[in-house]
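The other protein chains are all here in position, but one chain of the complex has been omitted.
Labels run A and B following the written order; every chain starts at residue 1.
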Amino acid sequence: MIIPLEHLLIFGTVLFAVGIYGALVRRNIIGVLISIELILNAVNVNLVAFSRTTSLSPEAGQIFAIFVITLAAAGAAVGLAIVLALYRVRKTILTDEVTLLKW
Amino acid sequence: MLDQIFVILKQSVVSLAEKFFPEWTVPFVSVLVSIGAIAAFGPVTMMYLTLLERKVIGRMQNRFGPNRVGKYGLLQPLADGVKMLTKEDIVPIHADKVVHFLAPILIVIPALLVFAVIPFGRKMTAVDLNVGLLFFIAISSTTTIAIFMASWGSRNKFSLLGGMRSVAQMISYEVPMVFSVVPVILMTSSLSTNTIVEAQGGWFGLDWFVFRPWGFLGFVIFFLCGVAECNRSPFDLPEAESEIVAGFHTEYSGMKFALFYMAEFMNSFTISGLAVTLFLGGWQGPILPSWLWFLIKSYALIFVMIWFRGTLPRLRVDQLMGLAWKFFLPLTLVNILVTGFWYFTNLPVRVIGSVVILGGAFWILTKLNQVYMPEKRVYSFAE
Partner (left out) sequence: MFPLLTKIMIYVIMALSVFAALATISCKNLFHSALALIAVLLGVAGIFIFLQAEFLAMVQILIYVGAVMTLVIFTIMLTERIGDKQISQNNHQSLLAASILLALLFFMIRLILGVAWPVNESTLSAHVGTEELAKALLGTYVFPFEVISVVLIAALIGAIVIARKDNS
């Protein structure tokens, strides 16, 4: 392996942490969705790194990564449809202003 | 020998470099020669394609094209280049400067990158990837992002509208384009463009995929979807001058506009090159050298594209989207079915069966997509 496995895993973890920070902190709903895509990419890097080095069935990691990509696309589609419907009703996309369900 | 002339030239340059430079630079020199050849061929092709288009359209409209600059107008592209370079570069005041600047660059990069997987001749592919076809599809789908950047960065309502229409058109036509390529992948069980061309080599190099029913339909759909991907007529609503000023490249002038123009022509060359590779047998052919066959076939397809521009009127946006989703997509799915049928049955049955199934599907889809025409009025004059 050209670079040690640990470096790839650290890269995945850093992307994951940045993604979670974005998902917790961004005020814009689309910003939260973008950060969730970042989290899913970090997971994919992890899956493929393991499937190349320590896995006993080398194609399983890549198959799971394909499924993660597909589900991320489906999730993004539904999430963005919800954002569009919300914008049409409330005319806002900031998470601070959509607080109707809070007590 | 004439067939391999470019390969021999490249090998002689590389062995010349081996004598003078240290040994570890030789792969770099080899790559640089390939890149240099593509970078020389691409823009020169584009320049002479613009001239070819203007002259051919001129002839179709019963007039000469440009014929004043140089004999037969052959120096016209140089004059165009000088004009584009010396124009003032205007950036709108409220434009997003970084996005506005990066968009023309990001639209030329995919157009140039896909030259790497096109087989120009026998053993003349720049990079023989084993996922070459998927590389082409993936890279050409990133053009939509650059069009978004161009339309959004200009802060102009016409640009935004043109950009969104153009992106909607491009992503709608990608789906039938990818599906129409699947029969070729199924029959050659490989994604590498070199292998696909070599699989069309029987009958003295005339056993092309276009002579089979699934190949013929696949070729027609791939070529039409490719024409739509390049935003050329009759699918050029996003950049038609009479409709929407100039669509997403309204606010660009000078060299940036030249980059957009160059990307469109290089895209049309690449789509023709890929249609030739996948369906028309690539560089296969009886007598002439392989690269000459490739150039003849691809320029024939480019001539057909220019012919479309000179002849057909523009499609409306709902007709355009209806064509992609309601007509081409079901037809490509039936095409894949027919390919499976072709693979598993024998000679007399399979030709008749595939033609019947494809013809039936075409007829059903045409009937289903018919526009409601009210019956003709009968005028009766008051007496």
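As a working rule, contacts are C-beta pairs under 8 Å (C-beta built on N, C-alpha and C of every residue); 3 or more make two chains touch, one makes a residue touch a chain.
Values in this document were obtained by computation on a predicted structure and should not be read as measured data.
J.: By the contact definition given up top, give the residues of chain B that touch the hidden chain.
T.: 24, 27, 96, 98-99, 129-131, 134-135, 137-139, 141-142, 144-145, 148-149, 152, 160, 164, 167, 171, 174, 189, 191
J.: Suppose we count only contacts with the excluded chain; which residues of chain A make the list?
T.: Considering the whole complex, chain A reaches the absent chain at 1-3, 5-11, 13-15, 17-22, 24-28, 30-31, 33-35, 37-38, 41, 44-45, 48-49, 51-56, 58-60, 62-63, 65-67, 69-78, 80-85, 87-88, 93-96.
Everything below uses one rule, namely that only the chains that are shown with their structure count from here on.
J.: Where the CA atoms of chain A average out and where those of chain B average out, how many Å apart are those spots?
T.: One centre to the other, that is 34 Å.
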